[in-house]
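Excluded from the complex is one protein chain; the other protein chains are retained at their positions.
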Amino acid sequence: MTAPQRTTAIAAACLAVSMSACVLLLRNIDRIRPRATIEDALYISSPKMVKRASLGFDGLMACIYWTRTVQYFGHRHFDNARTYNELAPLLEITTTLDPHLVPAYEFGASFLAPKPPGGAGEPERAIRLMKYGIEHNPDNWHLYYDLGFVYYMELKDYPSAAAVFESGSKVPDAHPFMKIMAAQMAAHAGDFSTARMLWSATYESSKESIIRQNALEHLRALKVDEDVTNLEAAVADFAAREGNPPVSMSELVMAEHLPGFPVDPDGNPYQLTLDGQIQVWNPDDFPFITKGTPPGYNPPPPKFHTQN
Amino acid sequence: MNTMAAIEILGLEKTYMVGFWRKRPKRALQPLHLTVEEGEIFGFLGPNGAGKTTTLKMLMGLVFPTAGTARILGREWTDPEIKAQIGFLPEQPYFYDYLTAHELLDYYGQLSGVPAKDRNRRVEEVLQRVGLTDIKGVQLRKFSKGMLQRAGIAQAILHNPKLVFFDEPMSGLDPLGRREVRDLMEQLKQEGKTVFFSTHILSDAEALCDRVAIIHQGELRGVGAVEDLTSSVQGKVEVIWQGTQIPASMKALGAECHVTGDTVRAVLPENQQDAAIDALRRERIRLIAITPLRTSLEAYFVEKLQTSSSETLAASTAGKTLGTAV
Partner (left out) sequence: MSPRIVYIAFNTFREAVRDRVLYNLIAFALLLSGAAIFVGQISIDIERLVVVNLGLTAVSLFGIVIAIFIGIGLVSKEIDKRTLYTVLSRPVRRWEFIVGKFLGLAGTLVVNTFFMAIGVFGALLYVAHKFSKPDALILVALYFIVLEFLIICSLALLFSSFSSPLLSAVFAFSLFVIGSFADDLRGFATLTHGITRWVATAAAYLVPNFSALNVISAAAHQQPMGSHLILQNTLYALFYTVMALSGAVLIFERRNLK
């Protein structure tokens, strides 16, 4: 081999080896590094400061912050976190940089308002975010939906929710169900059917995978709550007639002429306890349920059981 | 007796692809075969753009040949170690202008592997030799063209190489400078070094070289010792006669005649000499002198260039029609 050929061979080998080494080291470094990026990212937590620091490249920075927001939530959710303290600032920065980044508002509605560990537990900030979004995107009927959703679900402020849905239905090209929802809210606030309509609408209209999964879990929980409510009413009926609660589920089924042996959405039978309480077979499978849990039950952070 | 050739060029060839979108091949150098013996001063002659610099750059490893190899001082020309034995002066050299002459030569000495203990002495010696001692502490950006050329020569011989390549060494020098460079090259030969230099100034080549090669449009047109080449071209004689009359028969012999004052000077081929004398006697014209003229290298050079280019022209017209022929 001549000298130049030898040099070429060595240089090529160095290139290949160092490239592989770089990739391996990077993966390693990622594992070791503290999840410092987000805290670093929020070193400037004032949205106005971030806007100034972006030197006019607001759009790009908004995209970067939005990516970070989704990653932040996704990682923490996967790690069974109980708090999401940085979610509000991240969303606020993203929407300050780009008020027309609509997916951010939807995300806020689903995850900013609910109480931990399902969300960040900041409904007031969520309301402010939605109103800001509506101000900057007055032709987007879906933002009204998001705002109404927060009023209904988290604040249980049914009159405000109905008013918002009414306004939203007046936006040109609004989906017909906005009017239906407004009416529903006025008449049947607090009903299972209303909640079911809302969550179904969220599931149908969202493109964000994690939001759809969240909606699905809520629908499952609704079903359980509804079932348990009905079963409890049946138990109360039985007790009123017979003077004491039923001793077994079969007895209840036969006496109250229930359509079939009651099972939860996973196919597991509901339990009747000795003192007449209805309980779910495995409460951990149903995050967000408010009924059918044993006394003193502490729900773990929500895990989504469905794919997409 | 060591008969190793200093340089053996074995078919070195260079074709460039020119053009922006569709690249067409352009041949800068046809396959070249040339040998340079040790201890001689060899001239590489040709007009600008003939391929002289391309050849030199290939030998230096600055440009990669399309085909062919070479051996320098008996080793493959790609061997980096022979560079310690050769010196190179590029055409119109430009050096690190933030360095002084002394620093530059010291740096080059380091790169050439001159041992530290000898380096300073050698640098001083070579600065003296090229006449730059007085300004060795001046930054090169303040040097004139002539001074830069001297610095260039200095760096080429600093490490005492066996073989030296000069590309247009006289360019930018005044007559005194050129004389000095010629003397230096003679000295190098005395020291047993081989000198290979390219130039388009033929008088220098004629004065210095043992052998020359002539190259034109990338093609080698002639190689040999200077005397052999010049004598192979037909000799001419100069005939001077009284008066301003030019006999018709003289013109018929192919004489070039010039009238100067009251004499005529004619140059014609050697073999027409007797016929010319007869012509003058017939006309009763008084002959003043007949002198044989040794044909200069220039004549040989021009002839070689013209012959070959007319051959090339003939070849190219064979296939296609040119516009208005000149």
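Per-chain numbering from 1; labels A and B assigned in written order.
The rule is short, and it goes like this: a residue touches a chain if its C-beta (ideal position, glycine included) is under 8 Å from a C-beta of that chain, and two chains touch if they have at least 3 such contacts.
In this text the structure is predicted, and so the values were computed from the model without any measurement.
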Legend entry - Chains on display which the left-out chain touches in the complete complex: A, B
Legend entry - Candidates B:57, B:178 or B:304 - the one touching the absent chain: B:57
Legend entry - chain A residues touching the omitted chain (full complex): 3-4, 7-8, 11-12, 14-15, 18-19, 21-23, 25-26, 28-30, 32-33, 36-37, 40, 43, 64, 67-68, 70-71
Inset, instruction - Could you please point out the chain B residues that touch the chain left off the display? - result: 57, 60-64, 80-81, 83-84, 86-88, 90, 93-96, 98-99, 107-108, 110-113, 152, 155, 159, 165
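In the analysis below, only the chains that are shown with their structure count from here on.
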Legend entry - Rounded Å distance, chain A centre to chain B centre (Cα mean): 86
Inset, instruction - Spell out the residues on chain A that touch chain B in their complex, using ranges where they run on. - result: 2-4
Inset, instruction - Sort out for me which residues of chain B touch chain A in the complex. - result: 76, 78-80
